[in-house]
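A single structure is presented below for examination.
A selection of the complex's chains, in situ.
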Amino acid sequence: MLVVMRSQATEEQVRAVCNKIEALGLRAHPIPGAQRTAIGITGNQGTVEAGSLEEMPGVGEVIRVSKPYKLVSRDIKPDNTVILFPGTHVAIGGKDIVIMAGPCSIESREQAMTIGEQVARAGAHFFRGGAYKPRTSPYTFQGLGEDGLKIMAEVRERFGLLVVTEAIDNESLELVEEYADVIQIGARNMQNFSLLKHAGRTRKPVLLKRGMSATLEEFLMAAEYIMSEGNYNVILCERGVRTFADHTRNTLDLSLIPAVQRLSHLPILVDPSHGTGKRNKVLPMGRAAIAVGADGLIVEVHHDPDHALSDGPQSILPDQFEELVSEVKQIAAVLKRGVVAPLDPVAETVLAVEPTSRPAAAH
Amino acid sequence: MLVVMRSQATEEQVRAVCNKIEALGLRAHPIPGAQRTAIGITGNQGTVEAGSLEEMPGVGEVIRVSKPYKLVSRDIKPDNTVILFPGTHVAIGGKDIVIMAGPCSIESREQAMTIGEQVARAGAHFFRGGAYKPRTSPYTFQGLGEDGLKIMAEVRERFGLLVVTEAIDNESLELVEEYADVIQIGARNMQNFSLLKHAGRTRKPVLLKRGMSATLEEFLMAAEYIMSEGNYNVILCERGVRTFADHTRNTLDLSLIPAVQRLSHLPILVDPSHGTGKRNKVLPMGRAAIAVGADGLIVEVHHDPDHALSDGPQSILPDQFEELVSEVKQIAAVLKRGVVAPLDPVAETVLAVEPTSRPAAAH
Amino acid sequence: MLVVMRSQATEEQVRAVCNKIEALGLRAHPIPGAQRTAIGITGNQGTVEAGSLEEMPGVGEVIRVSKPYKLVSRDIKPDNTVILFPGTHVAIGGKDIVIMAGPCSIESREQAMTIGEQVARAGAHFFRGGAYKPRTSPYTFQGLGEDGLKIMAEVRERFGLLVVTEAIDNESLELVEEYADVIQIGARNMQNFSLLKHAGRTRKPVLLKRGMSATLEEFLMAAEYIMSEGNYNVILCERGVRTFADHTRNTLDLSLIPAVQRLSHLPILVDPSHGTGKRNKVLPMGRAAIAVGADGLIVEVHHDPDHALSDGPQSILPDQFEELVSEVKQIAAVLKRGVVAPLDPVAETVLAVEPTSRPAAAH
């Protein structure tokens, strides 16, 4: 922390602040300036919230300096985390990008199979779909629950797609861990710390979406919660934040991608579907996400969006998805990246087996 | 919903949109205007997300009109909900205002007793304090858990204060329901729909805090989740939202109070501690909250904020709290309101007994 | 400024940063901490933007510490600025609060006289009204220009009200200075630095509205622009900021008032009309503004808002204004403040004469 004194602060006031800092078990480093004195603070500040320094006479402002994250930080692990999926060649966070696609909600076996086939053919690596849906209204479709998970497992088996789906509480988390390859934590639960801790005790990678008004620091601290429990396979995902702008449902904040990459070793994806909320903006923003350097996309695709039970307006059609994959491949090439090769449902054992040991990326 | 056509839309395009609306099982009402045609839609739109109308040729914009809330709405229940606490004279949402006060976290029996005595003497009706703390960092104090709840129950017994404390997941909810008089759902869990539903199945009033970037509609829909499960005793609470402004931790949005009161019959409190994050702004904003018409305050008070394990900088001191209660009383009088009389720990049976029947306010 | 090094930064990297700081003509103060080194910078940083330090190897972050404001700051002038109006007893920023009221736009002589009479009778001290209107659309009413100013001068003479009105460019500024008692700079022009400088060369007090997304620092720096040209009579005004919240036109940020009062000696008013954009929220937020400690209000009043040429929906009716003045008086009393006594149009010479010397508040 740094205490900035007012310009007319007396020497006594400076001394009183220093004394208080020392009394809190920390060390004070006064830096006299041309106009005012600043006081640097060192020592373990974890257990002390010295904000009440702000109320002392002569104090202008208290600025927090040290960042609270540890495991998520490049300071601890300079190399990128690459998340591997045993039995497959798929890696997230490596040189090549990955694509996750599927409907907002699993509505029926038929719907899932239809869309699963289409996105697999177009080059997706993961099938996304909700079995547990956090909906704004209690009166709208809330997901098929475990039946939805079973359908997704069938899509995996049939089309060779890995499965990513959301857990909304500690109960659904257990089932999602059992059926899925990646456990998603949604934006609304980004600071559901109980759920984060439980996810940290699972043995599957976790896709963590940025909360609607989360700062970069809060986002990284949410990942830290998961990692602090021993699960180091966290995939971050930007999905738009809440601003005054009303031409999109959320404002997709693509500058977060280089900002995360500077501070953290974790991979980061972009969700242009929730990020815009409008079908006609998914392709442009999907292209932009790859151009900015994201490690992949997660996209909502529906073959019949007019009758989708959720998020129809932001789901793209299968042929739009094909076009997106093609454009994304070309843009990745500009950044000297490729797209991970599609899974081969025959040759590769895409089974949701519990990994026997922590993936190599963790240490 | 209302579909606004572009000014150069052809008659055929208008007809196509009307046909699609009817095909979705709804009724179309074209309204030809001077410059463009608008098409009103009636019928049950609950299960259809007709947003893909937006993609049809000639369509300019689709505007959602009907509001999704039911039980929270004044349309359903024109009179204010007044929440009673059996065995006491305390009511929330009535003519008089209530005051909840206490530390951010329960840190020890001694701390809780010291603060409990002080806030009781100054006129508080509820003792607030966290036993389960949602903290941004996994490395900071996370609360005493059930031990904290037991301490709060002791504060209740000794000083005649009702108890309000936060549940952070379905597990802690059960314990909080057992020990507390009001179950708090924090801002970070405002859209933890699983928790909301479980809270809706409890038999204690729920204090629901507004999420950091929740619109009025989302806030009311979160209350609707609780009510839709049968618990009609919901107390709303404004606690600041996230904006670009950096002179406070959050921006306390006091205009929400009259906005809620126009749409909903539920009582609404204000939390000026989290709403500002700075001790020197708690009194001014606490006064303003009562002036704007809130039904009460929830305030963090600590006798030794420098050594508080959480939120020290925003906790006011006991004598500041006394001053606040005195000012608030005078301002309430300007609005022809009083402050609920303090509880008498001897005469009133402040026991956290499960109410035998739904309070009268529900219907 | 403070440079925070990464935890794994080498000694050489720290030395390189220090050398660069010295090369920029500043002084470096390294503060070694448990985990990382921070480097304080002192010296005149006004002409250097050392942000490129951020790009040096080993640097984690650069934090700006010293605040750029001078004349607006309590560091320079600890006592409140009180703005006097020669020939009258009116003071802004003193113990008592002031009230400015009138229509959004001056529409006609009749309209202005009608409203002027009503607000004078109810206790207003200033007549507000726009002669030059910044409107979002070029096709809506843009104000009567100099004719509007003449009408306002007539209102002053007849009802003993001081006049406040907006200047929108350097041309209108000259006329507004001639006719009005207070020159208003609107939110949209808060960073129209050319206009601010010109306003700083006038000899009338300036009412400066906060820009729609201005931070506290930017707001104070806008005032600094005016003061740096020699006009020390600046009145700040909070009028709502832009956020995601959609239940009001803007989000009135009342916590700005204590924040300004902590940093600056300038008086600050609140505009609950633009701050909410809805008639039914003007009274509650007007009361709250006084409860929080503002030095007064500026309110839109119209006797026939349905036919107002601008801002009808947020204008209150004359009898609502009367009620507001009465409530405000009672709330001010809680804070041991009064409302400035109404002007006497006969006894007091309310003439827009150019003051012969700088008001005493400046020094």
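First chain written, first letter: the chains are A, B and C, and each begins at residue 1.
Quick note on the criterion: a residue touches a chain if its C-beta (ideal position, glycine included) is under 8 Å from a C-beta of that chain, and two chains touch if they have at least 3 such contacts.
Keep in mind that what you see is a predicted model, and the values were worked out from it rather than measured.
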### Copy number across the full structure, from 3 displayed chains
4
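Going forward, only the chains that are shown with their structure count from here on.
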### Task
For copies subunit B and subunit C, work out whether under half or over half of the interface numbers are shared, and give different or same accordingly.
same
### Summary
Per the C-alpha means, the centres of subunit A and subunit B lie apart by a whole-Å value of 27
### Query
Hey, how far is the Cα centre of subunit B from the one of subunit C, in Å?
32
### Task
Name the residues of subunit B that each touch 2 or more other chains.
213, 241, 280
### Task
Note which residues of subunit B are touching subunit C in the complex, please.
213, 215-216, 241, 243-248, 251-259, 262, 275-276, 280-281, 284-285, 287-293, 327, 330-331, 334-335
### Task
Please name which positions on subunit A make contact with subunit C in the complex.
2, 4, 6-8, 29, 31-36, 38, 40, 42-44, 60-61, 63, 65-67, 74-75, 78, 242-244
### Query
Hey, which residues of subunit A end up touching subunit B in the complex?
20, 24, 46-47, 49-52, 54-55, 68, 70, 134-141, 168-172, 188-189, 191-195, 197, 212-213, 217-218, 221, 224-225, 228-229, 241-242, 278-280, 305-314
